[in-house]
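Can you keep this structure in mind? I'll have questions shortly.
For this view, one protein chain was removed and the others were kept in their places.
As written, the chain order gives the labels A, B and C, with residue 1 at the start of each chain.
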Amino acid sequence: MSATFPTLEKTNRTNVSEIAEHLAGTFAQTAVERDKQGGTAKHERDLLRESGLLNLLIPREDGGFGAEWPEILRIVRLFARVDSSLAHLFGFQHLMLATIQLFGTEEQRQSYFRETVRHSWFWGNALNPLDTKTVVSQNDGQIFINGRKGFCSGATDADALIISATEPGNPRLLIAAVPTPREGLIVQNDWDNIGQRQTDSGTVDFFDVPIYEPELLRSPGPLGSVRASLRPCIAQIIFANIFLGIAEGAFAEARNYTLAQTRPWLTSGVESPSQDPYLLHHYGDLFAQLQGARLLTDRAADSLQRAWESGESITENFRGRVAIDVATAKVATTKTGLDVVNRIFEVMGSRSTTAAARLDRYWRNLRTQTLHDPVDYKLKELGDWALNSRIPTPTFYS
Amino acid sequence: MSATFPTLEKTNRTNVSEIAEHLAGTFAQTAVERDKQGGTAKHERDLLRESGLLNLLIPREDGGFGAEWPEILRIVRLFARVDSSLAHLFGFQHLMLATIQLFGTEEQRQSYFRETVRHSWFWGNALNPLDTKTVVSQNDGQIFINGRKGFCSGATDADALIISATEPGNPRLLIAAVPTPREGLIVQNDWDNIGQRQTDSGTVDFFDVPIYEPELLRSPGPLGSVRASLRPCIAQIIFANIFLGIAEGAFAEARNYTLAQTRPWLTSGVESPSQDPYLLHHYGDLFAQLQGARLLTDRAADSLQRAWESGESITENFRGRVAIDVATAKVATTKTGLDVVNRIFEVMGSRSTTAAARLDRYWRNLRTQTLHDPVDYKLKELGDWALNSRIPTPTFYS
Amino acid sequence: MSATFPTLEKTNRTNVSEIAEHLAGTFAQTAVERDKQGGTAKHERDLLRESGLLNLLIPREDGGFGAEWPEILRIVRLFARVDSSLAHLFGFQHLMLATIQLFGTEEQRQSYFRETVRHSWFWGNALNPLDTKTVVSQNDGQIFINGRKGFCSGATDADALIISATEPGNPRLLIAAVPTPREGLIVQNDWDNIGQRQTDSGTVDFFDVPIYEPELLRSPGPLGSVRASLRPCIAQIIFANIFLGIAEGAFAEARNYTLAQTRPWLTSGVESPSQDPYLLHHYGDLFAQLQGARLLTDRAADSLQRAWESGESITENFRGRVAIDVATAKVATTKTGLDVVNRIFEVMGSRSTTAAARLDRYWRNLRTQTLHDPVDYKLKELGDWALNSRIPTPTFYS
Partner (left out) sequence: MSATFPTLEKTNRTNVSEIAEHLAGTFAQTAVERDKQGGTAKHERDLLRESGLLNLLIPREDGGFGAEWPEILRIVRLFARVDSSLAHLFGFQHLMLATIQLFGTEEQRQSYFRETVRHSWFWGNALNPLDTKTVVSQNDGQIFINGRKGFCSGATDADALIISATEPGNPRLLIAAVPTPREGLIVQNDWDNIGQRQTDSGTVDFFDVPIYEPELLRSPGPLGSVRASLRPCIAQIIFANIFLGIAEGAFAEARNYTLAQTRPWLTSGVESPSQDPYLLHHYGDLFAQLQGARLLTDRAADSLQRAWESGESITENFRGRVAIDVATAKVATTKTGLDVVNRIFEVMGSRSTTAAARLDRYWRNLRTQTLHDPVDYKLKELGDWALNSRIPTPTFYS
């Protein structure tokens, strides 16, 4: 561990945001180059490990920080402003920890959380509910997993994985928490997409991978209780914060660019682009949209936190309201974000398309990440609530 | 005063929202008919007088209720859901009271506030900064006002008016608070517009109307201090709440209509409109927009309240931030509101255009009120803030 | 018949547009007042009768004018610019004539067309495919119709009606062409809606109304052949022209208003609203949208005309392509039109909301008429074509 880097273990609470901002600043310096290269952000992942921030959700008594969701999500957003791939990995670390807590027993939670702190584990995701190609078999009482799974965000360089697989004839997923170094488990380094290029969301292959009983998150299991069904809410609010962070980062970079480099249009009649009526109109409109998206996203984080704190006493209706708040935030950040990452070019002008600046990465990142699940069906869920007072049926996406 | 109606004088704090909701329910019963008739809502204005709610802003020591702006504005919004003309009159009562407090001396404030409580005064607006046709003259040390003024909201049936006039060669407005029964002051009953039909926003004629020294709000005078320049913020956040209330009312009425009366389209393949994918999409989108607009509007109300409480110590920068919050709310409620009042027809269908229901009144009211001052220039102000960190220069509209 | 008014019988082809423009000018003078009154535009309907324009579609050999659809539809649009109720009645006259030609025999066509010319018949619509309350019964070989039918556009003051009714157990409509003075047939004068106020689209009651064999349009009957299924295309392209005409009329009136009456905003920095950057932006955007809508609408009219001319040889595929062209025009004119009738107020300002000008009538008329059938399902049809190369299945709406 770096001798000079402040970490949570050595520091007090007031330093979390300082550490996060320091990391964000570091990430920003190489974000453009790393977007170009793609692949695994090994150095930055290690900085996250060293920082202690991977343990934010873990209670103090287990060696973590006991942070609340709004704080964690603000850091997701902070990272997303400069590097939305790292924001995704960081957010998913906490989604994986939450998965253990929500789907498994208290004993499992304590065990995995303490291991995470002890070894600075970075968790990866090999849980893909739409994927039916990873199957469970039993041989002599031993469970094995075989098959291929796609979209495994953060799997490369992960110390441990949350894995899903299906048993023949059983619609419910089997979920396990497994250290990555495991016989037969091969993480392919094959993620190469137009955006979110360092999320390592590639393929994991399973060749007779043994899974042991203590690793199975069966009680209550996936979406196995009202509380367990908070998992998709957490995934979705992480996305909303990534979307918002991308939009905020794009807006900030556009603003700097306009002020420093844009020239007034020849028929504009103004001396500076900062006086151009149309540029001001664009900035005003995007600003207003962002303000609304921010409030909705913060509100959803607060709703989630209250639900998280209510433990097993959470009602279906309460969970449903949280899902609605989260979906509203996701819809708003999707719409606003896409508008921002497109329109920034109109307030920067033609020179902003130089490949060196890679200002298209905001659009590529957001366009990629917003396709995780269709926003049209989120709007339908909101409509079902608004018109029919029907809360969303929990699935891995709702 | 009605013997049976609960009023603030007789009741405690917990009853304010009860009184307001009771009034809203009463207004709702006749709103359609009164929209048709136009003219002065004399009966409803008297109900407001009797209710004591016209004294909400007035401190308890002066016989009022000492309510905060967020509470007052929530009631503006509540009324706007069912009758946006009455919401306007009610909101402007408090804008007029605030004008006295912001532009005049403490002595004037106390005097006028106490008169307001004692006589259940309903205040009207004859302050129109763009109007140069009402002029001040002096004769033997006595000030007179002559001329014609338009858009005098709430002037008919008003017990007192806030009046503006211009002195030759002086760009600053002269503002006075004057009882309506005054020689030479004639309120024309000529407001007849497509929307906001009972706001009585007609003409006031002045024929040698004498104005007395204690009636002049000269210290600090119009926008005469940072604090005094909060007035346009109050006007604009009242508008935002009216816009939002109209949108909420339209949404609620559309929802009831869809559930009760709309039939599924013949090629929709669904049994009920409540399952139609496109109707759900519309409802979801409008709901998400409304949620964002609500948060922005509430946030602006909180900002205003903090500014109001800071008294004379308010800085230009603080006031500027309040103006930005208010402008953001106004932009969002304008955009969202116009979308709602247009699209509700698409989720209700052709039968909803029957004149008997007058469901077009939401559009007519919002379209009319949103033209008070151009939203394009509000967006420009927001852009000037977002791009150039420049706070709005206070005017009667900013 | 007026002695001074030019009519087609007395004039040559070059006068059609002259007559139409003269009529449009006449309609314009009273459109505001008649929008206020609602009810039947008896005087204007008689002017249409006298003008001969009701016979435009009728071949010369039958005493009509033998006009092509593009010409007829341009006149629908011309009328819609100033009075969209009259445009609707005029358009539906031709839809009714087309219904006879498409659903009936050549003998019926010739007979009804010649009667129309001889008596200057104005046709009304009592065909409503969604209405199941008008039923057919037989007694001693005589057909009777009983029941109540809504949305019967143009029924009041109509000389003849196209009527639909259902036979128990038969999904196909029975369609008849019947003179309005018929025992048991009562046209209620009860249309009172927020827009399209003089389309007389009220109720018709049937009390044992006898229908005679020669009046039944059974061969090929409703949508009884590919050619017969052109009827909904005609209805829909009439709507597109009404929508476009309303938008053009609104745009023209807004332009005149801005140039003559609007004042520059106080912080605009320009001397005239005609230089305001935001007003110019609005006008430019609306203009560009209107240009696109015009081309699509004209193209659809040309498609229809080619289909009309192809007679019985028309293929399902050709008919399908016409339906797509028409649907595209309808979608574009709906979207553009609604944007125009809303935004014109932003380029005119608050004074344009005066009730005297009734400038809201453009919105009220378009909002009402665009609800005839849901635009969402038109978009779905277009999508089915664009994605799946599937042409619309003919219904009374597609």
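By our rule, a contact is a pair of C-beta atoms (placed from the backbone, for glycine too) under 8 Å apart; a residue touches a chain by one contact, two chains touch by 3 or more.
Predicted model only: the values in this text are computed from it and were never measured.
Novice: Which candidate, A:G195, A:G249 or A:G320, sits in contact with the chain we can't see?
Specialist: Considering all chains, including the one not shown, the answer is A:G195.
Novice: Looking at the full complex, which residue from C:H22, C:R299 or C:R358 touches the chain that isn't shown here?
Specialist: With C:H22, C:R299 or C:R358 as choices, the missing chain is touched by C:R299.
Novice: Given the contact definition stated above, which residue among C:F27, C:F122, C:W191 or C:W385 touches the chain not shown here?
Specialist: C:W385
Novice: Touching the absent chain: which residues on chain C qualify?
Specialist: Considering the whole complex, chain C reaches the absent chain at 251, 255, 258-259, 274, 277, 279-288, 291-293, 295-296, 299, 328, 331-332, 376, 378-388.
Novice: In terms of residues, what is the contact footprint of the unshown chain on chain A?
Specialist: Touch set of chain A with respect to the missing chain: 38, 130, 151, 192-195, 197, 265-268, 278, 338, 342, 345-346, 349-350, 352-356, 358-360, 363-364, 367-368, 371-377, 380, 395, 397-398.
Novice: What chain B residues would touch the chain not displayed?
Specialist: Contact residues on chain B toward the absent chain are 277-278, 281.
In the analysis below, only the chains that are shown with their structure count from here on.
Novice: Looking at CA centres, what chain is most distant from chain C?
Specialist: A
Novice: For chain B versus chain C, what separation do you get between their C-alpha means, in angstrom?
Specialist: Spacing between the chain centres: roughly 41 Å.
Novice: Need the CA-centroid distance for the pair chain A / chain C, whole Å please.
Specialist: 53
Novice: Residues of chain A that contact two or more other chains, please.
Specialist: 277, 281
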